[in-house]
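A single protein chain has been omitted; all remaining protein chains appear in their positions.
Entry: chain A
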Amino acid sequence: MKLSISKHELNEAIQQVAKAASSRPAIPILGGIKIDVTHQGVTLTASDTDISIQSFIPVENDEHVIAKVDKPGSVVMPSKFFVEMIRKLPADTIEIEVGDSYQAMIRSGSTDIQMVGMDPEEFPVLPAVEESEVLQIPGDLLKAMIRQTVFSASTSEQTPVLTGVLWNLQDGLIKFVATDRHRLASRTAKVDTAPEYRFTNVVIAAKTLVELSKLIPDGSALVEVVVASNQVLFRIGTLLFFSRILDGTYPDTSKIIPQSFKTELVLDTRKLTDAIDRAYLMSREEKTNIVRLMTLDNSMIEVSSSSSELGKVTEQLEAASLEGEPLRIAFNSKYMLDTLKVIDSEQIIISFTGAMSPIIIKPTDHANSLYIILPYRTTN
């Protein structure tokens, strides 16, 4: 393998992919960045097995030559050292030559570096992309969908599949679901894809989706998504982000959503968030996070919490509408706050079927989001 390449372009691509390289790799090869050189360009890949990031540098861009390839080939370079070294090289152009047994020679200006590489064949294989089965999601929508669901995923490894977010695609409609058995977040959106393209039970680790979200630039530029048998690929410009799929069957959550309600409230999202936030300060001291909500007359509701040490917080709010039976319910204020903070609508509908039944929260202006919180059983 032999090439010369623009330091700026190489450094930029390396910085992107290095985010996936593990600082304490489980296996030696994952401590490296794989470099694949063809006459079309240079592909850099890094992985920690959970996620992999790949970046492509074309040989030329808008008539501007970025790289000159003398001999195609592949090598895996030790990530930590390679990243630092490329960043600190003096000249604008870098020459890389790899000989037998993956000995690499890197030249830049008057600097010569010899580095021992690793066998690229041993690097984890990333799935081949079936271009026919692609779905396109605007970046800002994907980021919003991630933000509005990941918080409900479980943080306990006891049931690994619940540490992820379930993705289902059917009839051009994509649905994200996350639950930790105490709460649930669901978000649906129409996406651009072939109508016959569908998948079910694709579960992506919440941690991975948070990392993906950081890589998606602001704006509505399209992100392409391809689901393979064991990984999902996201194409963000010239960057490819691969995520492994969690094993196991995600529980069917549709059965826990009530179809009829005894009490329904429409409330101002901001005002309710602030009221619960204040009540949360008190409930947090008790380590229980319990906040109570009670309906009053004249479309009023009362939010309260108490602490045996500190005292009590009570606040009354006016509901935009209040229909159905009187209600007194207790819930985890942190779960409610997490939910309210991701709802972008000005008003929300909260529906109840009783003091011990799931609390359903939805925005008023669209039917794309649904949140469930299980109430607490309290003695008073």
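Before moving on, here are some points about what is shown:
One rule holds for everything that comes next: a residue touches a chain if its C-beta (ideal position, glycine included) is under 8 Å from a C-beta of that chain, and two chains touch if they have at least 3 such contacts; residues count from 1.
Rule of thumb we're sticking to: contacts and distances are computed from a predicted model.
Missing from the rendering is one chain, named in UniProt as "ATPase" (options: "ATPase", "ABC transporter ATP-binding protein", "Proton-translocating NADH-quinone oxidoreductase, chain L" or "Spermidine/putrescine transport system permease protein PotC").
Of the candidate positions A:D62, A:D100 or A:E121, contact with the unshown chain belongs to A:E121. Between the chain not shown and the residues A:K2, A:R244, A:K271 or A:R284, the one that touches is A:R244.
Across A:Q158, A:Q259 or A:S308, the residue that sits in touch with the chain not pictured is A:Q158.
Annotation for chain A: contacts to the undisplayed chain at residues 26-30, 49-50, 119, 121-122, 124-125, 157-158, 160-161, 163, 229-231, 244-248.
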